[in-house]
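One structure below.
Here the complex is missing a single protein chain, while all its other protein chains stay put.
Naming follows writing order (A, B and C), and every chain is counted from residue 1.
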Amino acid sequence: MALDSLKTDGFKQIGTRPNRPDGLDKVTGRALYGADVTAPGMLWGVIVRSPHAHAKIVKIDTSKAEAMDGVKAVVTRADFSDAIQPAAGPRGEMWNVLENVMAGDKALYDGHAVAAVAATSQLAARDAAKAIVVEYEVLPHVTDVDKAMAADAPVIREGATEKSVPEGMHPNVVRYHESGHGDLEAGFAEADLVIEDTFKTEATHQGYIEPHACLGTLGGDGKGELWCCTQGHWNVQKVCAALLGLETSQLRVTASEIGGGFGGKTAVFIEPVALALSRKANKPVKIVMNRADVFRATGPTASTSMDIKIGMKKDGTITAASGLFRCQGGAFPGAPMEFTAMCAFAPYNLQAVKQTGFDVMTNRPKQAAYRAPGSPMAAFAVESVIDQLCNQLGLDPIDTRLKNASREGTQASFGPKWDRIGLVETLEAAKAHPHYSEPLKEGQGRGVSCGFWFNHGGETAVSLALSEDGTVQLAVGTPDIGGSRASMAMMAAEELGIPYENVRCTIADTATLGYNEISHGSRVTYASGLATIKAARDAVKKLCARAAAKWGIEEDAVKWEDGCAVPSGPNAGDHEPLPLAKITAKMGATGGPIVGHFEATPEGAGVSFATHIVDAEVDKETGKTTISRYTVVQDAGKAIHPTYVEGQFQGGAAQGIGWALNEEYIYGEDGRLQNAGFLDYRIPVASDLPMIDAVIVEVPNPGHPYGVRGVGETSICPPLAAIANAVSAAAGVRLKQLPMSPPRILAALGTHD
Amino acid sequence: MSKVHVTTHINGDEVDFLCDPRETVLDVLRDRLGMTGAKEGCGTGDCGACSVTVDGRLVCSCLMLGVEAAGKEITTVEGIATEAELHPLQQKFIEYAALQCGICTPGILVAAKNLLERNPDPTESEVRYWLAGNLCRCTGYDKIIRAVMDTAADMREAS
Amino acid sequence: MSLKPVVKIHLWSGLRAFTGGEDVVEVEAATIGELLNGLVARHPGLEDIVESGVSVAIDGKVIASGLSEAVAPENEIWLMQRLKGG
Partner (left out) sequence: MQYHSPTSFSDAVSIAAEAQGTTRFLAGGTDVLVQLRSDLVEPDTLIDIKHIDGTHDIVQNADGSWTLGVAVTGAEMSEHAELCAQWPGLVEAMDLIGSTQVQGRATLTGNLCNGSPAADSVPAMFAAGVTVSVTGPDGTRQVPVDQIPAGPGKTNLAKGELISAVHVPARGTGGGDAYLRFIPRTEMDIAVVGCGVNLRVEGDTITEACVSLGAVAPTVLLVEDAAKALIGSTLDDAALDKLAAAAAAACNPISDKRGTIEFRTHVAGVLAKRAAKIAYDRAKG
């Protein structure tokens, strides 16, 4: 797509901080989330899940449940499409989704769905689910990434391996990535200090507070309606249609308000089950997951095991770097190891670099995207080694990063040369921030880290309809996960030259717009924002045409200024500015409704870098860490609504703090998840955190009309490493495994053995 | 299983309902009375999204049975604003973007209002500990804490 | 049929196994779509990988999925694994 000239200042709306349009509904309890709607005659669905990590499903006896009062339908795998077949690689992904939604021959992890029941109340459905008897033949299991690659590991599924995987590897290794450039050997030989180390991270869950919920109706005529909390309802439509053998357009999906997603609601879990139950019972079916099932059966991020080797000269120049990244993503291919590999060394301009990634299957739930999938773990490993090098060579961590920083025109670790990027600007802003020069108190340590994420564009369709009174109905297709309706309305108002309040932005259902890719990849403000601007410009063109017709001049003799059509120059004649509302008031009689459109796949999502500074204190007697100060510096390209940008920065940092210190999936020897609840899956609570300072750097993205870069994901990339560096400094010992829980810190300190 | 008839007050109005003794106040509010402001994030008292007050006491409605509601005075998020205007906390939460997805917001507002009624001048630390049972995954709590503190300051000034 | 210009595409090193060790491949193409078709024609072993989705960086700008984007001999072009996000 050809890009127009970049506008980065002189804005009336952009950069202001208006109230969000969904604010009132959300503070009064009126906003409707996934579980908040009902339908007449509605049934409740409950899913029966495997208690085993790996087991053959011998028999499912549903007779007792079916005989119970109020039970209207039971479904198993037989109630889903048999047209979807397994295959290696992305071609097999729909089968993987089906297999995850409802197990076939085998249960592949603790929590894997094996059957479902619908009944007249939630309690009746729960009672019936308990009455479904599943006979299992338990199989050997493996849940650890390194153990799953060992020769004696049980094979989770034959035939899932892509051709790219080198020969001789265990069948659980299903995908492989290798990239880089330069002569590693020569690079390491040039170094004054080479550090080689191994790091591990545990799987963490996105931890959204709203469990997955949906309400589906599907008739025998193949027509369906679905309400659900999702980051992408067109994807839900596509997947449900495939899994149930429907025509896609016969299923209309409406996205509810979404109570957090962070990547975890890009996947489909319960929606096809509700529709299958509905088809069988011929009634609407609502399914609301309970929290334990959210942890057991929806996507956590990958766990990793990583080997890093970096060489540095005494002056801080990195001479060579290599990394080996093993990522476990559950019983299906898809762990984001290629992103782990490609993001690992992205902040650095390296003469010699190599990154290798392995996607490994284990008996765990199918991983789902989590905020910059794969990147935070890589940053943890790489930035920890950079920190060690700086410490041992007596170098300032920010100066050293600046010395090696990727800039426009340098070659990225994954190949291409960088376009305009803002890493250096974030490092300089971090260095200048008062936090960086504040003296540390006794017992505190300070850590710094950079982080990188690609960001994404994706299929986008927007429709902007003008009302007779001159107000605007803006329909976008990307569920609002962070305040995007406000940002979209601001961009539309900016282009149209009308007040922000005159634009009502709604998230359209799948019947209303063309395909919109999921709200992921930090794409919404970038892509839907670009689409909104283009749709507004399309509407402006049509408005100008109406003015031209009224004035009897050429269309290109009219321009748009401050919400009015005006003659473009003295030759166009002397006409009073014609405000938008005056044109729309007569539009029925001057050519009909005026609607601006944009449908395309924007290909200019600018990448984003961040630098974080953290101070931590460690109680050396108990191993407990306190985060005492936190500063986020990140390149937003252009902040449309700065308050919401700050919110993304702060939220990413807080999730990173949880990941670094306490959050982890804990599996027992039996392969069962031991902490499937917020009691023992410990996300940060209000009293755990300090205020989080958010500094917005703006290095415009040439791929967006206003320079916007996505901001949602990069904020979770630096925290793990920044905190590990701070904790290691405070404790006086290097922490190489996440989470840095108190027992791990005490063990590292050698306080007990 | 036989259902129990319960009469209670919710947001000032007398309400009665039939419920299974296993149903919680949260189940009753949401599924029997159609009051979906209180959210279920966990069902086990760990997230606070279902916070309500019962006779002025802050509780998780998922940790109280519907049958226990008999004769009580329950306030939910739907009861915070008057017909005429929002509560200052609600207004401030919108202004400060102290919410992103908003799923934790009803519980946090109920909890924060209860705090300010007891302690009109809380320290940052007191706000953080009072709200420790209200999980928020979006905001990092920064803007929430600021909104509560600043509302408290405004309300002190106004009174 | 008109002659297309010859453009060079850099592959990630993990793909060398399918190209007889080459990591830079020359293909006649004016768009990304033609480039990918040409790549598969030269090295059929890459078909699965290309078919299942790849991204292409043109002078540092990452094209996640678009096939119509123009490519020219003076561009620096890299094949990349398909980008997505959370």
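Quick note on the criterion: a residue touches a chain if its C-beta (ideal position, glycine included) is under 8 Å from a C-beta of that chain, and two chains touch if they have at least 3 such contacts.
Keep in mind that what you see is a predicted model, and the values were worked out from it rather than measured.
Here is the thing to keep in mind: the chain we left out touches A, B in the whole complex.
Only one of B:C62, B:C136 or B:M149 touches the absent chain when the whole complex is considered: B:C62.
Interface note for the absent chain: among A:N349, A:N662 or A:S715, the touching residue is A:N662.
Think of the hidden chain as still there; on chain A it touches residues 126, 130, 290, 292, 621-624, 661-662, 666, 674-675, 678-680, 682, 684-685, 687-688, 741-743, 746-747, 751-753. Although one chain is hidden here, its contacts on chain B can still be listed: residues 1, 4, 21-22, 24, 43-46, 48, 51, 54, 57-60, 62-65, 67-68, 111, 114-115, 129-134.
The rule we apply is simple: only the chains that are shown with their structure count from here on.
The distance from the centre of chain B to the centre of chain C, each centre being the mean of the chain's C-alpha atoms, comes to 55 Å. Computed centre separation for the pair chain A/chain C is 27 angstrom, with centres defined by C-alpha atoms.
Among all residues of chain A, those that touch two or more other chains are 206, 262. Residue positions of chain C touching 2 or more other chains: none. Listed in rising order, the residues of chain C touching chain A in the complex are 10, 12-15, 17-18, 45, 48-49, 51-53, 57, 59-66, 69, 76, 78, 80-86.
Every residue of chain A that touches chain C in the complex is listed here, in rising order: 88-91, 162-164, 166, 176-180, 206, 262-264, 266, 338, 342, 354, 356, 368-373, 408, 412, 414-419, 453-458, 520-523, 601, 603-605, 607, 703, 710, 713. Across the complex, chain B meets chain A through its residues 20, 22-23, 27, 30-31, 34-44, 46-47, 49, 76-78, 80-81, 86, 90, 93-97, 99-106, 109, 125, 127-129, 131-146.
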